[in-house]
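The complex is shown incomplete by one protein chain, all other protein chains being positioned as in the whole.
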Amino acid sequence: MDLIFEKSRTGRTASDIPSVDVPSIPLEGLIDEELLRKDVDLPEVSELDLVRHFTELSRRNFGVDLGFYPLGSCTMKYNPKINEEAARLPGFTELHPYAPASFTQGNLELMYELRLMLCELFGMADFTLQPAAGAQGELTGIMICKKYFEKKGEKRTRILIPDAAHGTNPASGALCGFETVTIPSNGEGGVDIAALREAMTEAVAGLMLTNPNTLGFFEKNIGEVARIVHDRGGLLYCDGANANAFLGRTRPGDIGFDLIQLNLHKTFSTPHGCGGPGSGPVGVREDLARFLPVPRVIRDQDRYRFSEDYPDTIGRVKAFYGNFNVMVKAYTYLKLLGGEGLKRTSDMAVLNANYIKARLSPYYDLAYDRMCMHECVFSGSRQVRSHEVHTLDIAKRLLDYGFHPPTIYFPMIVPEAIMIEPTETESKETLDAFCEAMIAIAREAEENPAQVRGAPCTTPVRRLDEVLAARKPNVSWPGEK
Amino acid sequence: MDLIFEKSRTGRTASDIPSVDVPSIPLEGLIDEELLRKDVDLPEVSELDLVRHFTELSRRNFGVDLGFYPLGSCTMKYNPKINEEAARLPGFTELHPYAPASFTQGNLELMYELRLMLCELFGMADFTLQPAAGAQGELTGIMICKKYFEKKGEKRTRILIPDAAHGTNPASGALCGFETVTIPSNGEGGVDIAALREAMTEAVAGLMLTNPNTLGFFEKNIGEVARIVHDRGGLLYCDGANANAFLGRTRPGDIGFDLIQLNLHKTFSTPHGCGGPGSGPVGVREDLARFLPVPRVIRDQDRYRFSEDYPDTIGRVKAFYGNFNVMVKAYTYLKLLGGEGLKRTSDMAVLNANYIKARLSPYYDLAYDRMCMHECVFSGSRQVRSHEVHTLDIAKRLLDYGFHPPTIYFPMIVPEAIMIEPTETESKETLDAFCEAMIAIAREAEENPAQVRGAPCTTPVRRLDEVLAARKPNVSWPGEK
Amino acid sequence: MDYTPHTPDDIATMLQTIGVASLDELFSDIPEAYRLKNLPDLPAPLSEQEGWRHMVHLAAQNTLPAMTLMGAGAYHHYIPAVVGHIVGRSEFYTAYTPYQAEISQGILQAIYEYQTMIARLTGMPVANASMYDGASAMAEGAVLAGKTLNRDRILIARSVHPEYRRVVATYCAANGYTLLEIPYSATGRLDTAALAQAIDGQAAAVCIQSPNFFGIIEDLRDIEPVAHATGAFLISGFTEATSLGLLKPAGELGADIVCGEGQGFGNPMNYGGPFLGIFAATEKLLRKIPGRLSGMTVDLDGKRGFVLTLQAREQHIRREKATSNICTNEALCALAASVHLVSLGKNLRKLAELNVHKARYLKGKLSALADWDLPFTAPVYNEFVLSCPDPEKVNAAWQEAGIVGGYTLEKDYPERKNDLLLCATEMLGRADIDRAVAIAAEVR
Partner (left out) sequence: MDYTPHTPDDIATMLQTIGVASLDELFSDIPEAYRLKNLPDLPAPLSEQEGWRHMVHLAAQNTLPAMTLMGAGAYHHYIPAVVGHIVGRSEFYTAYTPYQAEISQGILQAIYEYQTMIARLTGMPVANASMYDGASAMAEGAVLAGKTLNRDRILIARSVHPEYRRVVATYCAANGYTLLEIPYSATGRLDTAALAQAIDGQAAAVCIQSPNFFGIIEDLRDIEPVAHATGAFLISGFTEATSLGLLKPAGELGADIVCGEGQGFGNPMNYGGPFLGIFAATEKLLRKIPGRLSGMTVDLDGKRGFVLTLQAREQHIRREKATSNICTNEALCALAASVHLVSLGKNLRKLAELNVHKARYLKGKLSALADWDLPFTAPVYNEFVLSCPDPEKVNAAWQEAGIVGGYTLEKDYPERKNDLLLCATEMLGRADIDRAVAIAAEVR
């Protein structure tokens, strides 16, 4: 379909600016003409053009509300509509971040309470709500680690990261100036204890562990892992993006994690919005709280206010207080579910993943054959070997069956990985339909591999030339010229 | 796709009723068990099932926001989003109709002002906002006529209706116990003056005239028509559903119409909602105001309130005050457009219709070849004669081109009628694209009539068996049995 | 602000294609004498921003009630967030009546599902796609009865909502029918003896309401035989849709037409409109009922699909012989009701029970106040009548506290000077009720 620029016609408009109701003089008398822009080169369309354009675009997009979205590691659960309604209340949207605290007691109370609920759920002493997403939470966590050792007068330059970790973990470590050391996985998809023991020296700030990890496994030896890290004075960091697996079943703080970042947009059902906004709170054990970013919400008697009075803080990772409006959605969700609902959430998420694992394991190779948590990882190797059908082909073929594909080629340690996270909001019927599609594709791979390799064939565009896109990048419309 | 009943599974639910927080006893102690229902046989689905079901349904529906919708007589213009936002304000949605006037001054002011704006625009002395749609407006208008003659002690039993009229006109007349007499159209698509003169006896209550009429023509001889009706003591009623054609150009009240019903959901851009809700205010000349339905909003000093104190009123056609929330949208629209914007609205609506007429007249027969107002009517006769392609086929083929078809087979006096109302919010580019599709179909009718007759082929279902539907009506799901 | 996309160039080119020199020429059919010389004298146009500010200001002239104790035909219920989300999909709200079935399967299926749910809830085999509201639905029911039976008297219970009675009266007057009101008995229920006396062979219909205007559940077992004895139709109405979740369907108790107000399903009170007229009937009346019907059928390939069916009943085909003049109805309100009903599922029963308990609590507390009494004895759903020394004063006290109080019956029932009709839905928490009672208790 046409770009909005191609629909533009000189003189059309979808807006009408109020007329100037105050005395005014020509701008040129106020600002040096050389500092003024010549032309605003934006599209000119009517409101109807605009609405049809974006409505049509929306109809070329797939969301959870349209169908099953088992994107591993992303927790694409259903986002209750009540969260959206609550977040649209003008009381929440219309306040300036510097409005006086007397105007914002509702917002402050919400942040304060959300923090307390997260502390209880994860067994941490305190939380900051400032980070805008999981990756920024990681960064914040690693900054806290860094500052912790600085304050102790220790110089630790390395950070350990399992090979199965999400790319943001090493990237966050690096962005904090740490040298990242990869810890291999063992034969069961857990941390290789021997390797960890060897790598965990006094030069190491700690271990960033995703738990359950990106293979969907809970770290069985977590006690041992924690001991090794702590024995060398290191910190145990939890990438909590997979927290949907264990709510009400265990608490990272109890296990020995010193820090954790959460992805509210995964676990607590705030929608992903095609890639944000998110929210990535960071929880810490008692003695690390003094390093948390400022400001922090505190309660004085019955009133809430911000305090900046934390001299050891790492500072700020974001202006203002974090993605407040995302917090409203997560808070609403937590209030509706309570402890009971959250436990059921994880129970059903894990049930769903194990069910898919059980149903598909005759047809696809399992990366590791053991009980999984909220997601399961297959390998498409069998299909490559036997029919030269790759995981990418299987994913694209799923589009023709009306499903969003799983995450593919991640974690990187599984060749031709297919990472399926059904989430708890999906019904058995949906899982069955998905499994049947996967089984049908496995059969197609045998009987008609060309069809799978040629997929998709029912989408608005067919497979796109990514190489061309990268070789000759066109990331901005040059216009008609 | 499956019915929601087919998706139902015992035990699922998308809701959660608050628990009883007051003392309670078993219901059987309160109400005779024989008066209680045994079972609530509604579908059982999760909130996600519900959302996916209705979202998928929505994607099988075509609205103005998706594309051109030139449905003649229906004025499918773009509905500005601001109207929707305004109508969602809790101040407008959350009030009980019997809330004290001190709680509802905003609502009352809105209704009062809307009434005044309509009076000014249409040159009428007063308006009622009570009718829920155009047809109920007609009914109200005819009831007023009836009462008027009753009060005068005259017994008039007939009402005159041109043959081109919308079906609601004769139906409304009949619902008021009038005998309807059809007035033929003249060779130019206007009222046949001689026939009118003959029919307009003292037994006739009046003439219901749609102006511009359903052929899209303004009644040129309206002065003469009014004189004939008034000379015999009759009332001249205007079906104002086509008011989009003349805003700011003329006023029915000035012309000699004694009553008019409007369709706010057409002219004043409140969306049609797949067939309602609408709003059908009725305007009257000074001496008919005493017959309007009660209650009416009045102003006492600076305060607004309802008054029932109109002894000659016809009574009520609806509980409460009409479709208030629809009025909010129309009011918002009127405030944004003002006199200038409304005049431009009609100018562009008429321009668009005449443009389509000019572009398509080489390819399709015009019902009458003259300047039209906001819509133009073709006949598909040429295509039937030459290629046995019917108007229905042309309409269905348009679906494949991505357009909503025009109104077809109406007005009934035009064989194979194709009634096109583009509205003012559509751009020349859209009109051109539509005309090109119509021209292409005219060509297809010559070259490949089977293709046109077999259309549509790109829709979720193909042509549906209407005969079967009427012969063996299935209007309620019997369930699995 | 205006929403036309025409640039000056567009206008010039289009005029040229048409073959006229100016826009004015397009209006030459309007006789000179009637052409406006000046723009209509309306308030100056506003930009969207100014318009929005104005609307927010206007809405703020209303008081959002702290609580609503009023029922009387409009009910304050919780509307799940999914409802607004779905009816806010522009594919639904910017569509017309589904004349082109192939691209309207969405609403046609939704309406078919709505009809099914309404049929099940009312206990009738068929339901239409909606009427304007409960009052006009009852009026159309009465007219249908008159036409079908060719009789010209309509009997209506005095315990039917006063505005419904007025609407029925207005439609009857237009059709030349006489309307007779049947009194209520001491229990608050229809006086069946009086009905038996009033009914005769010219009676086309007996219109009742249950729960009636006093909130009382009528006993159709007593009414049905009397109505049917002379061959009249029994038309059973309701104003409070959620009561359908609890009460035995009128269809199972012998009603010929069940009509009522569906607002309580998924539609806000909206200061009285749009509401949702529910209309259900016996199989026999299928080809005579007013309004749209979505019917299941198959396409050329035998695939299931839906169409507007039995259109031969309707005005656009049958014109003056149509069973009704209804055209635009309340489709989007019906969709909202559908979404709400699907959301509720079997919980509709639980919701209805909650309403009973809340009302009973409020009733109990208020009737325990000094000089407050319960004039009627028959069982109620979520509304009830109380008599107290000065209903106006009580309402004024509530109003002072931001509460929408009760309906003073005296307006419509001069014999009930001290009576107040009150309603309690799930929207009232126990603390709300206690507060309302405390305020009432203070009134001297």
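Letters are used for the chains, namely A, B and C, taken in the order the chains are written, and counting of residues starts over at 1 for each.
By our rule, contacts are C-beta pairs under 8 Å (C-beta built on N, C-alpha and C of every residue); 3 or more make two chains touch, one makes a residue touch a chain.
As the structure is a computational prediction, the values presented were derived from the model and not from experiment.
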*The chain left out here touches which displayed chains?*
A, B, C
*asked:* Among A:C176, A:L262 or A:I394, exactly one should touch the missing chain; which is it?
replied: A:C176
*Consider the whole complex, including the chain that is not shown, and state which of A:I183, A:V317, A:V377 or A:M438 touches that chain.*
A:V317
*Can you list where chain B touches the absent chain?*
9-12, 15-19, 45-49, 51, 55, 80-82, 84-85
*Which chain C residues touch the hidden chain?*
48-49, 52-53, 78, 80-81, 85, 88, 90, 426-427, 429
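The rule is simple: only the chains that are shown with their structure count from here on.
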*Most C-beta contact pairs, which chains?*
B-C
*Computing the C-alpha centre of each chain, which chain sits at the greatest distance from chain B?*
A
*Provide the C-alpha centroid distance between chain B and chain C, rounded to the nearest whole angstrom.*
19
*asked:* Give me the residue numbers in chain A that touch at least two other chains, ranges are fine.
replied: 9, 12, 46-49, 51, 55, 80-81
*Return the residues of chain C touching two or more other chains; collapse runs of consecutive numbers into ranges.*
1, 3-5, 10, 47-48, 80, 82, 84-85, 90
